[in-house]
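With one protein chain removed, the remaining protein chains of the complex are shown where they sit.
== subunit A ==
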Amino acid sequence: MSAHSERPPERGAGDRGAGGGVDVGRPLLELTGVSKRFGAVNALADIRFTARAGEIVALVGDNGAGKSTLIKAISGVQPADEGTFVFDGQRVSPKAPTDVTRLGIATVYQDLALADNLDVVGNLFLGRERLFESTRRIVPLMDKVSMAQQAKELLAGLGARIPNVLSRVESLSGGQRQAVAIARALLGEPKLILLDEPTAALGVTQTAHVLELTTTLKRRGLAVVLISHNLSDVFAVADRISVLRLGRNGGDFTVADTTREAVVAAITGLAADTPATAAAAPGQPTASRQGADT
């Protein structure tokens, strides 16, 4: 736990607080040639995937397309067999979830991993409790007031509607729980956040709140990877869409220049001959935009 507090400040961690728009479009995570096999099954084959700062990229695909496998490969839960992993311009090879977290990648899993019996504050600070400095060496006493205060500010900054940070998580609605899980991920000051089906099992209002929240993350300059089944959610907030199909890249789309039909076709593979706009050369727009920036 102390590793979090003792970790040297990361580059860029400071300017994120100053507001969004810093280095927007800078490729943060670049995966190429990622493959993963389970016995004879090729779960992922030669996948490339890019996530950029200040951008929401949706990862979509049918059941069994390899979305979860790719997420697990990125988050370090199940590292890929092959492939290069470039994060923030540096080639890295994370072996475990903690390596990935240290890089600045946070994952919010579908099951949220919240302890129902603890209050919102307790969940947010689980594993990184703030202690009273004066007694730290004798007994690690928690400074609950300052944790509660920061929790309140953090949640308010996200626009999350949680009236009391001291209420137990079990009493919260699905959307509120999702907000707590996302806020929890943000406490580690990540640069990239993976959201695994954040709107599954939510009602209409709650889904709207969570989507609003993802946009807030993007405005803060984070790279957001949104895994979703729901294309209307994806079209509502995402900037780009990466389609996985049968463990391979099924096409990359820019939301502004595509239609639902084209994305559905890429997911199902029913019209494989449609002009999969970006599939042929996904790297080029990135390169040109980068060139314009520097």
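One rule holds for everything that comes next: a residue touches a chain if its C-beta (ideal position, glycine included) is under 8 Å from a C-beta of that chain, and two chains touch if they have at least 3 such contacts; residues count from 1.
Criterion: contacts and distances are computed from a predicted model.
Enquirer: If you had to name the missing chain as UniProt does, which of "Transporter", "Ion-translocating oxidoreductase complex subunit E", "Xylose transport system permease protein XylH" or "Fluoride-specific ion channel FluC" would it be?
Expert: "Xylose transport system permease protein XylH"
Enquirer: If the hidden chain were put back, which of A:P27, A:G66, A:G175 or A:P190 would touch it?
Expert: A:G175
Enquirer: Of the residues listed, A:G61, A:G104 or A:G122, which one is in contact with the missing chain?
Expert: Within the whole complex, the residue contacting the unshown chain is A:G122.
Enquirer: Just checking the interface: what residues of subunit A touch the absent partner chain?
Expert: 1, 3-4, 97-98, 109, 111, 113-119, 122-123, 126-129, 131, 139-142, 144-146, 148-149, 152, 161, 163-168, 170-171, 173-176, 203, 205-206, 209
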